[in-house]
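Removed from the display is one protein chain of the complex; every other protein chain stays in position.
And then subunit A:
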């Protein structure tokens, strides 16, 4: 298992940062994010916390470095170039924190990536103890800290991925890798562990870039929020799309125009 950790401070209030989180796609740094849907959302009546589950579809490829390590037929077969990410968030507006968790839903046997973030309001001295909604102008000095932890775990070579038979019926618990290893001999167990470590490292290297990009994206959204409110963010999104695909749209046109109710290229409306 490998870990990546990063702490960053936004020069924006907690309400603004949490809103930007929900509003962060699309932005100029998120062109790989194709769609976002809310699967579930509710306020826990006991805690007043807002729970949200979202499904993102992102453009992604299994890195070629990882593909090389996989037996033929595994990894190369799926050329959709897209992958699903499940994201859960919990917001506590009273206490001024938000925790998020994102994980990949496919290829988890090869590499499971779990990103956790903890956003926390940094109250200033003398500031009021309660949140007062979206204070975008009068609290410019307020800050929000976010701690990001990404965990990489490859189970490559363990169990069904390679079509290896489940050993003895007795080893039906998850720790069977350690027990099986000595039987397979020192070198083969070393290479499995080595491949797992390599896969985790490739994931780790990609994550550094991804975490930086998502920070940049959040900052763009926050800046738009500060200068133009929610309307400003929505206008920025429209401009991002035009910058990529031109005013005529492109691949986005169908979904966006249909979504906006302006026009419909596909005539499948009921």
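Some observations on this one:
Please note the rule applied: a contact is a pair of C-beta atoms (placed from the backbone, for glycine too) under 8 Å apart; a residue touches a chain by one contact, two chains touch by 3 or more; residues count from 1.
The definition used in the following text is that contacts and distances are computed from a predicted model.
Remark: of the listed names "Glycosylphosphatidylinositol anchor attachment 1 protein", "Distribution and morphology protein 35", "CG2144" or "GPI transamidase component PIG-T", the one matching the undisplayed chain in UniProt is "Distribution and morphology protein 35". Among A:67, A:86 or A:193, only A:86 touches the chain left out of the display.
Listed residues A:105, A:124 or A:212: the one in touch with the omitted chain is A:105. Interface note for the absent chain: among A:43, A:124, A:212 or A:243, the touching residue is A:43. Within subunit A, the residues in touch with the undisplayed chain are 15, 18-19, 22-23, 25-26, 33-39, 41, 43, 48, 50, 53, 55, 57, 84, 86, 88, 91, 93-94, 101, 103, 105-106, 114, 130-134, 230, 234, 237, 252, 254-256, 258-261, 266, 268-270.
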